[in-house]
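Only a single protein chain was left out; the remaining protein chains are all shown in position.
To keep things simple, chains are lettered A, B and C as they appear, and every chain counts its residues starting from 1.
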């Protein structure tokens, strides 16, 4: 912690600040600059309240040096974390992983044909919502446990792992029965009781970035899971809220290299929710792979025009197939491999 | 619903759109403008998927006419909703209500002296967190049920009602035992299972605006509670996230007149979280009353420099007292009354 | 300047950083914390490039201690700057100043009736655009110099000063002939050649905040004018761009107390552009005065429904009159005086 004093701070004020720090058992180093006096504090900063120091007379600013997350930081582990999903899929390693499927599980036929096509195109993980968080109480809310069963059966028939959202603590056990990767939606990124419970779930967690979450807050939410003993967290960029209205959200692809720099956790990208309309999904999925993402999560639907939920952002099978071919080459350019090898 | 066709839409495309609407049992009116053809759709719009229509060839844009919330809308009730909190406090009526207290309940002495001062200054409701959502797992998390008891006892001794946060469905019963107004924090504004459960809580709810929530989404979250049968929702503006870093959040005071225009629900303002530093709280509290808010929620602390949580944004008793005097006159200017009459 | 080293920075890296600083003729103080080594740099920081230091191996972060603006800072002057506009209006002193008038000057009748009403209600300054920056080339662009003349004549007849926008360097002389206060629009807040030229204009400048400008950038733009020798800058908050679409911009009223804390310059508020619709203007004007603004700038129009530019955000004379009465009392509450004393 570094305390920057006001230009006009008096010696009495500076002495009072130093005393307060020392009384907390910390060590202070003082530097007198041309314009400002700076106090460097050495020791465990939890012993003092930063806020109260920042309000002391003569204090201009308090700078926190250490990151608020530890286990999620690159400093904690220089080596990239690789998360095993299901029996054989490794996220965060050499492979760029593809998760595909419909926004919501709607019927046995729909999920079966999606799973079949996803698998045949090289995807490793089947996505599909059974419990849907909807901003309107009047919108379609998902098939529930019935949807989970259909999802699992379709995935098993085609050798895919399963990712799906869990919305409450009570759902964790039930969803864990059917899914290999438990998704936390953007709206729950700071639902701390849920994160804490997922720290004990015994399954890897896909943590979506909140719409207004800074990258630092996102890593702090990951820390909630890690600190409870679950090391298997995959981050997912899905767009942040900005003033631009041409797309549903603004997909922040720079989060990919930033996360790689700050953390050892894998990061994937969900372009479908990022842009919110099919027209722009493929371009952003390609860009995500080019930016160095460890995977992409793409919505596909056998018949997007009839989808009950988020149809217009789902790719048709044909569009998805073309996308896979292009992404495969982009991944190769970066020395990686995209999609399942058959 | 209104469908705007592309300038170059062909007759065949327009006919296909019209057919799709009619097949869903809805009626279409066609207007041919100089540049565009517009199709006005009459009937229950839930019968068609807006997304799929927006992706049909020849469609440029689809405009939704009706609001996605009903019970929360001004059209549903021209008359302002007045919410009774505890036995005698009415939020949304002639009185501008003052909620005051520390960020977190820390000790019997702290909450007792806060309650005493709040009551003697004219506040009607005592605030104080027992369960605290913190962005870092390493921060102070609150006293839990012990905090609730201290809060209730202090409030009772001074004739105050109690507002405090409920973070999970499981906490609702317990918190309801001690509180008169159940607060939903900004991070939970779109925690739909929690909102649904609060629809059956039998207590009024204080719904804080999410950091990235539009006013429309906020009203849709209120709708989740209303539609389950609980009509007693009070909205609370507490700042939105913007690019500005001089304040913790950007307090959006224009939300006050906007909510008054769009909805019949009462709205209060929390300037403490909005600005995040004591220096700016009083100015924004005064501004909130001047903008027409139905109440303010202000953090006070007998000794802000020693607070365990959010101390630097808490007013001292002296600052609070001066603030109350000024706000009383501002409320009077608007034909209202602020604070308890003794 | 403070340099925070990475947790794993080697002694060789730290030595290289220190050498680089010392070679620039600056002094370094080193503090070794539990987790990090921190280097405090004393001396004129312009001698080294912060960016290059931040990219040196072993550097985690570089913190700039001093503010990038000097003349605009509160540290430069503890005393509030009072700007004289015209012969007798003082902005930034005890009086809360009211600037009123139409968005654009449209005709002799329109500006005359606006001036008459503004003056009779207590306003001190007449506003009105002669050159209008419009986001579409197809929108009404203003009356030009003819508008300036009408504005001046109307103001003179009613004892008002004149504020109007100057869009280019070439317009400065001409506009200065007619106006007492030269307005820089939000879109020109970072038009540095224009700001530099205004530093020599010999007239006070009203500097509107850019839509995406931080408060720090705004003060740095003021610095451009001050550093050229013009000390008379009045700041004007007019709303920033956020994700919220219910209002045209989000009026950031917390800028008022923040500016008062960071700077000695006066700050006024323009609620009309902030919210963009008449319905919400009065509430925000009242809030601005309550927040401590040194003035408000309000659009009024004898017949808003017929206005050629921004009519829907203009108050009618009746609405303005009621607003003035309320604001007068709010100002008094804060120990100030609003509007001209007759």
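In the analysis below, contacts are C-beta pairs under 8 Å (C-beta built on N, C-alpha and C of every residue); 3 or more make two chains touch, one makes a residue touch a chain.
Note that the coordinates shown come from a computational prediction; the quantities given were computed from them, not determined experimentally.
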From B:38, B:82, B:145 or B:174, the answer for touching the chain not displayed is B:38
Sole touch to the unshown chain from A:50, A:90, A:145 or A:287: residue A:287
Across A:61, A:80, A:252 or A:319, the one contacting the chain not displayed is A:252
In the whole complex, of A:109, A:156, A:173 or A:244, the residue touching the missing chain would be A:244
Residue list for chain B contacting the dropped chain reads 2, 4, 6-8, 29, 31-36, 38, 40-44, 61, 63, 65-66, 75, 241-243, 245
Across the whole complex, the chain not displayed is touched by chain C residues 46, 49, 51-52, 54-56, 68-69, 133-138, 167-170, 187-188, 190-193, 196, 210-212, 217, 220-221, 223-224, 227, 241, 277-278, 304-308, 310-313
For chain A, residues touching the missing partner are 212, 214-216, 240, 242-247, 250-258, 261-262, 274-275, 279-280, 283-284, 286-292, 326, 329-330, 333-334
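By definition in this document, only the chains that are shown with their structure count from here on.
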Ranking chains by how close their C-alpha centroid sits to the total C-alpha centroid puts first chain B
Relative to chain B, the most remote chain by C-alpha centroid is chain C
For the pair chain A and chain B, the C-alpha centroid-to-centroid distance in angstrom is 27
Averaging C-alpha coordinates per chain, one finds the centres of chain A and chain C separated by a number of Å equal to 38
The distance between the C-alpha centres of chain B and chain C, rounded to whole Å, is 30
Listed in rising order, chain B residues that touch 2 or more other chains are 212, 240
